[in-house]
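The following block contains the structure, expressed as C-alpha cells.
We show some of the complex, not the whole, and keep each chain where it was.
Going in written order, the chains are labelled A and B, and every chain counts its residues from 1.
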Amino acid sequence: MKKLVLTGAAGRLGSYLREPMSRMCDELVSTDLAQDIGKLYDGERYVKADLASLDAMIDLLQGADMVVHFGAYGDEAPFETILGPNIIGAYNIWEAAWRNGVRRVVYASSIHAVGMHPKTDFIGTDVRHRPDTFYGLAKCFAEDLASLYWDKRQVESVCMRILSCAQVGNPRAIGTWLSYDDLIKLVQRAIDTPVTGFAVVYGVSDNDRVPVDNAKASFLGYRPRDNAEQFAEKIFAEAGPLDHQDPGNMCHGGPFAAVPLGDSGLAVLKVVDDTKKT
Amino acid sequence: MKKLVLTGAAGRLGSYLREPMSRMCDELVSTDLAQDIGKLYDGERYVKADLASLDAMIDLLQGADMVVHFGAYGDEAPFETILGPNIIGAYNIWEAAWRNGVRRVVYASSIHAVGMHPKTDFIGTDVRHRPDTFYGLAKCFAEDLASLYWDKRQVESVCMRILSCAQVGNPRAIGTWLSYDDLIKLVQRAIDTPVTGFAVVYGVSDNDRVPVDNAKASFLGYRPRDNAEQFAEKIFAEAGPLDHQDPGNMCHGGPFAAVPLGDSGLAVLKVVDDTKKT
C-alpha cells in the first residue's frame, strides 16, 4: 500500500486511526477541517480540506490506493446541517475516488442506518435500511452511493456500521461496544482484504450480548477480541430497571431512536449519563 | 378527502393523474415549475412552486390530507442536477407534510432504486437498495426518508416503484409496462387504503412477464388489469436477438443499468428505439 487518505482525522475516531494507519502504508494523508492536528506520525502528512468541495477532494485523493472516510458531522442535527458534510461530502469522496482510480473507499457507516429495527431482531448486514435520524439517513445515502459506484464504476467499498465506539457508559453499550483495538483491526481488514466489491460489516466487539449478525461479512475476516461483559454488572446496577416501552431501549439505535429528529442525540446520551450518576 | 396536493403536475405522469385525482377530493392543488398547466379540472387549483424551497412547500401543503409527490428531475443526470429537485426536494416534501399534519405522502419512486439486481431475480418489495443511476440513488434516499418519517414522526408513505409507464417500445417493456389506467388505480389505492404505515409497492401492470413481486404489498389491494403481452410478438420480432451479457438486458433497470453515471438514460433509450426502426 503506497498511499492512504484518512478523512475526519481530527475527530475522535480519526485520531485513533492515524497512528496504526500510518504503519499500513508508505504515505498517509490525513485531512480534516482543523488548522492542524498536532504532531504527525512517520509518513503522515496533514492537509486541511473541506469535504463539501469536490475539487478539494479530487486533489486530495490523487494517487491514493484507498481512502478511509470518517469525516462527517458526528451527531444528529437538522437536515440542513447534515446535508453538506454527510451527504454532499459523501458524494465528493466517491466521485473523487473514481476520478483518481482509487481502488476502494473504507467508510464509517453506522448502526443508525438501521437503528429503528427492534433490538430483539438479530439483524444481518443485508437488513433493509431503517434510519433513526437525519444522521442515520445520510449513512443510508452513502451506503447506496457505495453500491452504485461498485455496480457502475467498479469502485470497491467496505461500509463499517459502527455501533458504539466510546467508553462503556450505559446498559446498551454492553452489547454495542466497539473497542478501539477492534476498530483498528476492523479498518485493517477492510483495507487488506484483496477483493471486497461492495461490502457491509458491523463494527462491534466480541461482546457476549452482541445484537447484530456479521455472518454474511465472514470473508472479510473481521474477528474482534474485546468483550464489554466485564462492565456489565457495574453498569446494570447503576442504571436500574429500564423502560421496555421506550424506543431508546428497544431499538438498535438506542438514544438516537428516541431523540426528536434534528436534536442532538449525543446530548440526550449525556443527560442519561448525568442522571445515572446522581 | 378534502384536499390533495399533486407535485410534478406538468410532467408526463402528473398530467395523467390530474383529472382522476380531481375526482378523489374536494380540492386538488396541482403544482410544478411551469407557468401554467392549461385548463383546470373541477376542484383543481394550480400553484407554481419550486420543490427546492422548503417555505414554498410548507405553504403549499397547508391543510392537505395527503400529497402525491411526482415532482422530480425525470432522467439520469449529473449528481449536481439531481441534488436539488430529487434529494433536497424530497426532504422538503416530507418535512412540509409533517409540519402541516399531512397524513401521508404517496411517492413516485422507481425501479431504478433497485435497478442493478439481475432481472432473473424475482425481487420483492423488501430487496436491498441497489440503484443504477444518480436518479435511482435519489429514489433510494426518498424511500429511506419516508421510512424515517414514519418511524419517528408518524407520517405515512406509500413508495410506488414505477417500472415503465410509457408506450411499449422495446422488449423489456413487455414485462415492465405500467399502463396509465393501472397507474391511476395504483395511486387510488395508495390514497384510499385506510392505514399504510411505510409501504413499498411496484408500479407495474399485470403483464405475463412481470419481473417483480408485489406479494408483500398485498394489503394495499393493488390489482392491475392491463397486460403488455399483446405487444410481445411484434416488439420481439422488431428487436431481434438481445445480447445476454449487456447489463441493459440483464438487470431490472434496463437501459439505466447500462448508461454511464450522469448521462441521460432516456437518450440511450431513444437511440435503441431509433435503431430498431431503421
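Simple rule for what comes next: a contact is a pair of C-beta atoms (placed from the backbone, for glycine too) under 8 Å apart; a residue touches a chain by one contact, two chains touch by 3 or more.
These numbers were taken from a predicted model, which means no experiment stands behind them.
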## Note on the structure
Copies of the one sequence in the complete structure-file complex, 2 being shown, number 6
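Just so we're on the same page, only the chains that are shown with their structure count from here on.
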### Query
Which positions of subunit A touch subunit B when the two form their complex?
79, 83, 87-88, 91, 95, 116, 126, 128-134, 136-137, 140-141, 143-145, 147-148, 151-153, 260-261
